[in-house]
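With one protein chain withheld, the remaining protein chains of the complex are depicted in position.
When the chains are written out, they are named A and B in that same order, and each has its own residue count from 1.
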Amino acid sequence: MDKVMSNKFVISLYVLPALLLILTLIYVPIVLTGYYGLMKWDGIGEMTFIGLENYTKLIQDADFWGSAYHSFLLALFSAVSLIGYLGISLILTSKIKGANTLRKIYLIPMLLSSVAIAQLWSKIYHPSNGMVNSFLQSIGIDNPPAWLAEPSLVLPAIFVAIIWQYAGFYILIYYAALKNIPESLIEAARIDGATPLQIAWKIKIPLIAGVIKVTIVLAIVGSLKYFDLIYVMTGGGPNGSSEVIASYMYQKAFGSYDFGYGSAIGFFLLLICLVVTWLIRKLTATKEEIQY
Amino acid sequence: MSTIAQANTKHEAKRKNSAFSKLGYGVLYAILGLIAVLQIYPLIWLFFFSLKDNQEVFNESPFSLPTDPKWENYTRVWTDGNIGLYFFNSIWITVTAVVMTVLLASFVTFAITRMKWKLSKPVLGLFMVGLMIPVHSTLIPLFDFFLKLNLIDHPLSVVLTYTAFNLPLTIMILLGFYYTLPKEVEEAAIMDGCSIHRLFFQVTLPMTLPVVSTTAIINMIYNWNEFVFINTFISSDQYKTLTVGIQNFIGQYMTEWGAIGATLMISIIPILIAFLFLSNRIVEGIAAGSVKG
């Protein structure tokens, strides 16, 4: 058995095509991004080597840290909202009527492109005839805020849109994972008199712990490099109050012609993601030990 | 007497319980229904949006029905530009990239979770790091790379890029499932003298069909809506996709929002159908897998 399962040829055959692909298409750009990060380069003319100057500038760049703070908030927000997604998936997989239809409906938003989603949410938040403010006015609030123009409100407003945008993605994953649990296990617990809540907590969630861990990493890494809706809906504004790392990087590299600095931000973002992922793995690993 | 009383209270409790649970279900359904409305609303909104002109789009409340439906938005979308061609390109590029990604990722995940080799952990790490690079950092290096291979303005550049950039995500999702999957079935198959390729294609793949469908859906949506890479690598009209087609209606100073809505609406239909189809596989696959098991 072990012999079959450690056949070097088969392993290479299975792994190499994919590995080759990401080494050339992802790692070459990563290495080059690191390289450009050491240069003064507008992306057009000659490059000059400046060592770590971009990084020392980065460390002191208050705008960068502001955007990094927003990215971290988003990561936290996304990670917490996983609980909600998981809850909905648990309900959808329990034996309730219409679950199948509901599930399909719940996943529809995820089909929309970010162009459509950005348009939709700009309409929802429109200061005078948007849905949110129409509703607020109808319940007697005279002067509802302009959500995307208010520096203190713009970030939470966009977070809500992002959480909504990704709901389908995570519900889909959780749903498939929960459906994968053998029915016999749940049936046995039910016969033993376990309540649905107990079944969810003691059986279902531990069984899909591996999937949950993966989604935590995906949610956090995905949030740290998030770009789409923020760029389209606010462009990082007003005055940087909704700027995140990726939009800041884009602004520097493509807006200000500072490709060297933009690359340094990109590379730094990669490092942040690495550290955070490592931390998550450490944290979830210890939890696992306690559980079992 | 006491037994009757007991039975009575038990009965009572049950009735109470069912009344309570009825109420509970009512609340539950109300909430679920509300969420469903919230989730399906965008599709309806998009449909209305696609029937409006700029004036209505920016004036009326987004709830509002188009006063005078502009069906001509759809005819415009079909006649201006090459939407038929874009449509075709979108489909084949998406399908090719999805098939490649899911297959390659399944190979890798199988090798990492089922086979024994020293480098499996570091290799997995390599794939995970692939998640972390922001897309816009890769544009200039990738353009340069494809230029050297003479693949600029060639659809292969896009297909390969989609595959590579979706591999890490796909592998990670697959990984979570492979870990929870019981290994007994596979072990038994090996004992029976099953070859490793047969094991992968006849036992493991069918067993993982639900998650394969899940990742296929996710990949499909990403590829279908992607526009940064295709914009950068492709310049001739003959290889452009629907997302680029939207740009046909963005002018220097004027944007035709109604026509964009119509393009978005047209482009969502095939993916909606594919989604409904694949989404059934998530459940069916499990049934098939459990029969085999």
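Odds and ends about this structure:
To be clear about the criterion, a contact is a pair of C-beta atoms (placed from the backbone, for glycine too) under 8 Å apart; a residue touches a chain by one contact, two chains touch by 3 or more.
The rule is simple: contacts and distances are computed from a predicted model.
Protein name for the hidden chain, per its UniProt entry and selected from "Carbohydrate ABC transporter substrate-binding protein, CUT1 family", "Xanthine dehydrogenase", "Mg-protoporphyrin IX chelatase" or "Circularly permuted ATP-grasp type 2 domain-containing protein": "Carbohydrate ABC transporter substrate-binding protein, CUT1 family". Just so you know, the chain we are not showing touches A, B across the whole complex. Here the missing chain is touched by one residue of A:Gly34, A:Pro127, A:Pro182 or A:Pro196, and it is A:Pro127. Across the entire complex, the residue among B:Phe49, B:Phe165, B:Tyr178 or B:Phe249 in touch with the chain not shown is B:Phe249.
Within the set B:Ala30, B:Leu147, B:Ala188 or B:Leu276, the residue that contacts the chain not displayed is B:Leu147. Panel shows subunit A; residues 13, 17, 20, 42-46, 122, 125-128, 146-151, 154, 234-235, 237-240, 251, 254-259 of it touch the chain omitted from the view. Interface residues of subunit B with the unshown chain, by the touch rule above, are 53-55, 57-59, 76-77, 80-81, 100, 103-104, 107, 139-140, 143-144, 147, 149-154, 156, 160, 197-198, 200-202, 227, 231-232, 235-236, 238-239, 247-257, 259.
The criterion applied here is as follows: only the chains that are shown with their structure count from here on.
For the pair subunit A and subunit B, the distance between mean C-alpha positions equals 15 Å.
In the complex of the two chains, the subunit B residues touching subunit A come out as 25, 28, 32, 35-36, 38-40, 42-43, 45-46, 49, 59-63, 104-105, 107-108, 110-112, 114-117, 123, 126-138, 140-142, 145, 160-161, 163-165, 167-169, 171-173, 175-177, 179-181, 187, 190-191, 196-197, 200, 210-211, 213-214, 217-218, 221, 224-225, 243, 246, 257, 260, 264, 267-268, 271-272, 275-276, 279, 282-283, 286, 290. Those residues of subunit A that touch subunit B in the shared complex are 1-2, 4-8, 10-11, 13-15, 17-19, 21-30, 32-33, 36, 43, 88, 91, 96, 100, 102-117, 119-120, 123-124, 126, 129-131, 134, 164, 167-169, 172-173, 175-177, 179-180, 182-183, 207-208, 210-215, 217-218, 221-222, 224-225, 227, 245-246, 249-250, 253-254, 259, 262-263, 266-267, 269-270, 273-274, 277.
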